[in-house]
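Removed from the display is one protein chain of the complex; every other protein chain stays in position.
After this line comes chain A, so read on.
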Amino acid sequence: MDLDTFYVSVERIIDSRLQNRPLLVGGTSDRGVVAACSYETRAFGVHSGMSMKLAKQLCPEATVIRGNAGTYTKYSTNVTDIIKEDVPLFEKSSIDEFYADLTGMDRFFGCYKYASELRKRIIRETGLPISFGLSVNKVVSKVATNEAKPNNQLKIDSGFEREFLAPLSVRKIPMVGDKTYQTLRNLGVRQIKTIQEMPLEMLQKVLGANGTTIWQRAHGIDHTPVIPYSERKSISTERTFDKDTIDVHRLSSILIAMTENLAYQLRRGDKLTSCIAVKIRYSDFNTYTKQLKIPYTSADHILIPQIQELFKKLYNRRLLVRLIGIRFSHMAGGNYQINLFDDNEEVLQLYNAMDTIRNRYGDRSVLRASSLGAKTIGRMTNPFNGEPPIILAHRKQ
């Protein structure tokens, strides 16, 4: 199941004047990208992931909205709650996509009827348009959902998966992106039908290990299970500047602010990290990352100097910086092990006090003075609740 133009639909619920009007959600600055666009704008060639500047040129009459991740999460949770009530096993694979395992539900007047009623219930209770594709596995149902859109449903009967896929473009197979599509087109492959007629070995030769998966998907073969809960493996944050900068002080204070915020997320989720990374994208779009293995920790006074040290090592080209970000990974559940010699009680009590304030008044209510000027993306929810992260448009899955 997939919520159609989810961000746009939510904005339209909040403000009904936006109904039936071209609408763009995404970054409003020159560097912004389109996170979601209404079907009206798609006629002009706008698609998500495109730069906002270009989108505005293509469709100047569109209303542009900045969007609010917190609101979207709330609406997404509403939908999740309904699905949770009706479906025995489901996977939330992103903020607007769900896989429901209806095995055994055919006893209730058939799966298709059951799914249709679920879809109607979601539309009725949340007001959000949703599409679904019903099939024997995840890949085919995803393709079917995309075919069903907007606001519709599609059922692929068991045994007819290959026929359904055959006439579609290879671009529609999940995991075929621009690159693979080009490779396939150069081979003269346009329709999935052609892949179905190719031997597996040929595709493996061209695309390597991915070839096997794509070949299987083209045949409608997919054995991946519906996973109800996924553990967060890492948390990260990054920031693209409106204007490329070389101001090291500003960069450094943004890093401090990011570290402070992520470290608080760790502590709130009772997590420790043992691998930290810094990422820089220069104005020439070359991206570099550097990571470091450290003992398990969630303490600001250990993480901040380590991150700064990494940044110092990484930032070695005298070039304008377009983006910086940090990531904590290799996590384990637990709390910070206090050190006999390095830690003092005041610092620990300070952390406790600051975290209590943040729990109550939001995560930007108390800050280090050095990170006051640096705006970071505040998180409204606990990143460790098992739900998928909010994926921004410019970060392709």
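Operating definition for what follows: a contact is a pair of C-beta atoms (placed from the backbone, for glycine too) under 8 Å apart; a residue touches a chain by one contact, two chains touch by 3 or more; residues count from 1.
Convention: contacts and distances are computed from a predicted model.
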{"item": "Protein name as given in UniProt for the chain not displayed, \"Beta sliding clamp\", \"Thiamine pyrophosphate-dependent enzyme\", \"PmbA protein\" or \"RNA polymerase sigma factor\"", "value": "\"Beta sliding clamp\""}
{"item": "Chain A residues touching the omitted chain (full complex)", "value": "231, 267-268, 270, 272, 296, 332-342, 345, 348-349, 351-352, 355-356"}
